[in-house]
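Heads up, one of the protein chains got dropped from this complex, but the rest are sitting where they should.
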Amino acid sequence: MMSKIFRAPEGLADGGSAGAATLSTAPAVGAHAAAPLGPIKIAARDVSVFYGEKQALFGVSLDIPDKTVTALIGPSGCGKSTFLRTMNRMNDTIPGCRVTGEIEMDGGDINDRKIDPVLLRAQVGMVFQKPNPFPKTIYENVAYGPKIHGLASSKGELDDIVQKALKRAGLWDEVADRLHSPGTGLSGGQQQRLVIARAIAVEPEVILMDEPCSALDPIATAKIEELIDELRERYCIVIVTHSMAQAARVSQRTAFFHMGKLVETGDTEEIFTNPRERRTLDYITGRFG
Amino acid sequence: MNQHTVKAYGDELNQLTAEVVRMGGLAEAQVADAIESVARRDVALAKAVVERDNRLDALHRDIEKKSIRLIALRQPVASDLRRTLGAMKLASDLERTGDLAKNIAKRALILAEGEPMQPLTRSIERMGRLVSTRLRDVLDAYTASEIERALSVWSTDDEVDEHYNALFRELLTYMMGDPRTITACTHLLFMAKNLERIGDHATNIAETVHYEITGEEMLGERPKAVPGPGEEQTPTPHISTQPSDLTDD
Partner (left out) sequence: MTDAAQNPSAVSPRTRRLQARLRGRYARETRFKWYGRAAIGFALVFLVILLGSIIMQGRTAFYSHSVTLPVYMDASRIDRSYPQGANFEQIVAEQQLRRLGVEDDAQGTKAAAMKALFSSELKFQAAGMIARQPGLLGQTVPVTAPLSDNADLYLKGEISRAVPEDQRRVSNEQMAWLDRMKASGAVRAHFNTTLFTKGDSTQPELAGLLGAVVGSALMLLVTALIAIPVGVCAAVWLEEYSPRNRITAIIEVNINNLAAVPSIVFGLLGLALFINFMHLPRASPLVGGLVLALMALPTVIIATRSSLKAVPPSIREAALAMGASRTQTVFGHVLPLAMPGVMTGSIIAMAHALGETAPLLLIGMISFVPGVPHAIDEPVGALPSLIYIWENASERAFHERTAAAILVLLAFMIVMNAAAILLRRRFERRW
């Protein structure tokens, strides 16, 4: 009965290439006006990913605005993590993986073979699902990035960088007196914040997060979500999450993936009150399967 | 339409909707019976209407409770959220409708003690039937999720206003002609007012149904008949700033 009521997709049925072209700039209705979205930081155009013969992503085109949290949602195996990893060329480390299409950032295509992924990853940081601090001290964990990229010319500068990163990650107060104890001795939530501090110590422009709270309890999750909210003022953040409630809480833009295709993208408020696509509606209301 | 993966969730939503439909049927009956009791000067019927009103109140409270429970425990989004909110709004409108019908019935009891006033009560009856039909139509639109029917109810709100204006003039004329009829005519005037309010509630329900189905607010001014001199202007509560975007497939 509802199918009659839904507006015809207007060219979105092929998987979202039209959807990405229009960025919502209209102010939202009513009292809950969202913060205005920043300029486009990363623009993916027709990105496909192949693992050997198997294709995992089919022509995804998506705009990621700056100083905004963009959430990628979708059922398991829909390609959202794969797409996330194209943005810092982590797929290069998988043998047999091929990425086609363009991913524009700061005027250049980062998918170009000539770009050094090592340098790219200093600008695009990543936080993983399971907290993975190095088995070194807290200080050395955070100092690792600045050290290998030569960002600090003296020990004092390095100390400053470490302190600033830990403060921004909301961890300084808890570890200031034990910077030289092992990073693996912290709790799960603290470890994840340590990993975030490690990522922001190199002053990246983009932070990618692959289900950062899946392994954490609700209180640690809430702290991380609060941290993401604070970080969004300085960085462009893209977060992959299984929890739609988290996507709804944390993001301003949401993109729904299904079976390797981008189905719909839009302001989070719209996606969760009135999505355009049937598949999106079915997914977020729990009617899949 | 796919089922919810968690069946209990879908069942809860359906139960909520079913209860609203039940409440709607009850409200419809109250309005129809109240009009009937005026037309036929039926005291027993009027008393029944007055008593049955608390059933409507109980249903309203129950629907509100169910809605809150659904929101807290299931965190509905999109269409499910609109359905839940729609149910709450409808229940509120239907409860007010019931109160207005009770009011009409009370006045009918008073009128029944006096002289019959055929032509006037017939006008009331006509207006009442119109309002009753509109209410029935909009509730059918809700039950069947038919947006065209809801839209047609919404766009004919001015018919009720015309009836009201005509009745108003008629009653004034009567009162000026024969001062002995002032008491009865005043009651009839209030009844007419109540009926006009019920018509507004039906329009509210139409707007809620439209929002629930399309997810977009109804835009534009409600059609309103121009009031005559001395008549009050009923305010239109729902105005949006976005351009009109009505489509039907």
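Note that the chains are named A and B in the order they appear, and that numbering of residues resets to 1 at the start of each chain.
Definition applied: a contact is a pair of C-beta atoms (placed from the backbone, for glycine too) under 8 Å apart; a residue touches a chain by one contact, two chains touch by 3 or more.
Not measured: the values here are computed from a predicted model.
Visitor: Of the chains you can see, which ones touch the chain that is left out?
Guide: Those shown chains that the absent chain touches are A.
Visitor: Among A:Q163, A:T184 or A:S243, which one touches the chain that has been omitted from the display?
Guide: Hidden-chain contact among the options goes to A:T184.
Visitor: Of A:K67, A:K80, A:R168 or A:R198, which one is in contact with the hidden chain?
Guide: Result: among the candidates, A:R198 touches the missing chain.
Visitor: Which residue among A:G145, A:G260 or A:P275 touches the omitted chain?
Guide: With A:G145, A:G260 or A:P275 as choices, the missing chain is touched by A:G145.
Visitor: Mind pulling the chain A residues that touch the left-out chain?
Guide: 88, 90, 93, 95, 118-122, 125-126, 128, 130, 132-135, 144-145, 148-149, 184, 195, 198-199, 202
As a working rule, only the chains that are shown with their structure count from here on.
Visitor: Just the number, please: Cα centre separation of chain A and chain B in whole Å.
Guide: From the centre of chain A to the centre of chain B is 49 Å.
Visitor: Which chain B residues qualify as touching chain A in the complex?
Guide: 1-6, 9, 75-82, 144-145, 147, 213-217, 240-242, 247, 249
Visitor: Give the list of chain A residues in touch with chain B in this complex.
Guide: So the residues of chain A touching chain B come out as 1-8, 29, 244-245, 248, 272-275, 281-282, 284-289.
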